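Removed: one protein chain of the complex. Kept in place: all other protein chains.
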Amino acid sequence: MLARISRFILTLLLCIIIAFPLFYCISMSFFTNIDFTDAYAHFLPSHPVLDNFRTALQNRYYPRFIINSLLTSALTAIGRTLITVMAAFAFTHIRFRFRQILLIALLGTMFIPPDALLYPNYRTIAGLGLIDTYAAIILPSLFSASALLLMISSFVSAGQEYYDAARIDGAKDSVYIAKILCPMAGSVVFTLFLQAFISSFNSYLWPLLVTNRNSMRTVQVGITMLGFADGGEYGAQFAAITIIVLPFLIILGLGRKRLSEYLSGEIRL
Amino acid sequence: MKRRELKAFAYIAPALVMALLFSYLPLIRSFISSFLTISQSGQIRGFAGFGNYIRLFSDDAFIRSIGHTIIFTLLFVPLNTVLTTAAAALTRRKRKMSPVAEFIFLSPMAVSLSAYAIVFSEMFRGRISIINRMFSTDIAWLESPGTAMLVLVILGVFLDFGIDYILLLSAFRSIDKDVIDAARLDGAGPMQSLFLIELPMIKPMLSATVFMAIKDALLISAPVMVLTEGGPFRSTETVMYYYYLEAFRSGNRAVESTIATLSVSISIAAMAAISLRRRHARKDF
Partner (left out) sequence: MKKLLSYLLVVLTAFPLIAMGSSESGKEIVTIWHCSSGRAGTALEEIIDEFNSTIGEEKGIEIEAVYQGLANDVITKVKAAASADISSLPDIAQLDATACLDMMNADYLYTIDELGIDTSDIMPQAMGAFTSYKGLLGMPFSCSLLLAYYNKTLFDSLSLKAPETLDELTAIAPLLGEKDSSGNVTRYAFAGVPTTYELGAFIGAQKGLSYFVDMENGHQGTPTEVLFGKEGTFRNFLEHWKALADTGYLNSIPSGTTAEFASGRAAMILASSSNLTRILADVSGRFEVGTAFVPKTDENATGGVNIGGEALFCYSDSDAVKTVIEYLISTEVQMKWSQATGYVAVNTEIYSNPEYIAFLESNPAYSKAIEQAEASNPKVVGIWLPSAYQIYYSFQSNIMEVAAGSITIDQAVDNMVSIVQTALDEYARANID
């Protein structure tokens, strides 16, 4: 009994801690200005208003930021999945010269933290004349060595016999990959896609560096540049955050079960 | 056979081009630059030998940024590991309320770095902050060196919480039920089962998350940028933030190229050490 109560209290406590910033953000998005500059901090708005949401949505660029983020994240996720699947397929299904060396070369990039190469990569992108394009935001994150490693290990278990059978049936590689291989490794492909999407959506520093125009900015960069707070419109800042967080919370709520089941099925200890 | 080889090269070509363009070439470029004197506009002005490295290590701010990074790592990694493991352990059995708790523990995944940073700077703003009200403290969290680092650590925990939680939870749940039942039959209580059976069984996942946490902590820069800008009094300037400042704000090519070269060398050395130890460990068995 004692164990159960202490477990309950611990869980509750952790839940409160983890949920608090999000709760406070949503609460603040209904604050009036007086609530922010009052002599003591408020938990809840003294009288909730929707003005902040109106201000946030009226910002010329905010909707554009959201579109940019969704597009670049989707393109990154699609691109990375394609590139990874193709390379993993070649490494696991075809024998070719330099296979070992090329594999080592590709996986070796895991040791090279991209954060330390921010500046030369910026120069590369600028040199290609890609500043202020979606390509600039996407390109450096298209290849991920850890994704390749994960994909290869899941493709290895797929077995050569299916491939041989498919080839005898005259199926093209692309058909085999799309119809047989990927469905068999479904959860890994799904995980990689999701992971690429989330990490791209959340990235801050790189999009900040390679975009100069408002029309090309992503949400993460954009919400730090709305400048509402400087104009004394403190609440609008949090309304803008709430607007972008809510849809993701809903998706997470709906996909939670699937996600954890997928992962539980995948992880073998 | 030739055709199939060509095909294979075509399949890996995109990955290879990306790896070359954004990992190897810039690395080689940084490595060479680190031995040259280069102006802000990119002109090579001469050979510097190890001069750039010597100057880097004689820069007080750099040495201090190493210290800050280490402090951050020492605070962040244990806190992050304990909290995420606790959350996963508490919700590992499916119970009535566990979907709610699960959702809350996953929710940080829906909130990005800049969003959390903005909310945190409001939560800890000045002395009339909500945090001070909750804990009846009177601390200017973001204006005093020690506490600002603490806030940064807490922010870091929130950023990694969701993903670490789901990985650990999945690991817990993929443990064979029979093993746990057998332990229970042998008279093991829930705590014993957790600490003596289950935690050792998820050790591979646990060490993977710890490893990720260490990597994230050593390379931390964007949260510093959005939350504290390295302040107050440069007390939260980490190595990678120092790199960003010097490379982009000051246009100091010497610092940029030497840090890039050093961090890749350290990363390779660390990886090599780990894999060597693993091989040794395996031989011992």
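By written order: A and B. Residues from 1 in each chain.
Criterion: a residue touches a chain if its C-beta (ideal position, glycine included) is under 8 Å from a C-beta of that chain, and two chains touch if they have at least 3 such contacts.
On a predicted model such as this, the values are computed, not experimentally measured, just so you know.
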| item | value |
| --- | --- |
| Which residue of B:Ile38, B:Leu75 or B:Ile130 touches the chain not shown here | B:Ile38 |
| Touching residues (missing chain, whole complex) on chain B | 37-42, 45, 55, 59-61, 125-128, 138, 140, 142-144, 230-235, 245, 248-254 |
| Residues belonging to chain A that touch the chain removed from view | 34, 37, 39, 71, 75, 78-79, 82, 122-123, 125-127, 129, 131-135, 138, 174, 177-178, 209, 212-216, 224-225, 227-233 |
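By definition in this document, only the chains that are shown with their structure count from here on.
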| item | value |
| --- | --- |
| Contact footprint of chain B on chain A as seen in their complex | 3, 7, 10-11, 14-15, 18-19, 21-22, 24-25, 28, 38-43, 82-84, 86-87, 89-91, 94, 96-97, 99, 102, 105-106, 109-122, 124, 139-140, 142-143, 145, 148, 173, 198, 201-202, 204-205, 209, 219-221, 223-224, 234, 237-238, 241, 244-245, 248-249, 251-253, 256-257, 259-260, 263-269 |
| List of chain B residues in touch with chain A within their complex | 4-5, 7-9, 11-12, 14-16, 18-19, 21-27, 29-30, 83, 86-87, 90-91, 99-120, 122-123, 128-130, 132-133, 158, 161, 166-167, 169-171, 173-175, 189-191, 201-202, 204-205, 215, 219, 221-222, 225-226, 240, 243-244, 247-248, 256, 259-260, 263-264, 267-268, 271 |
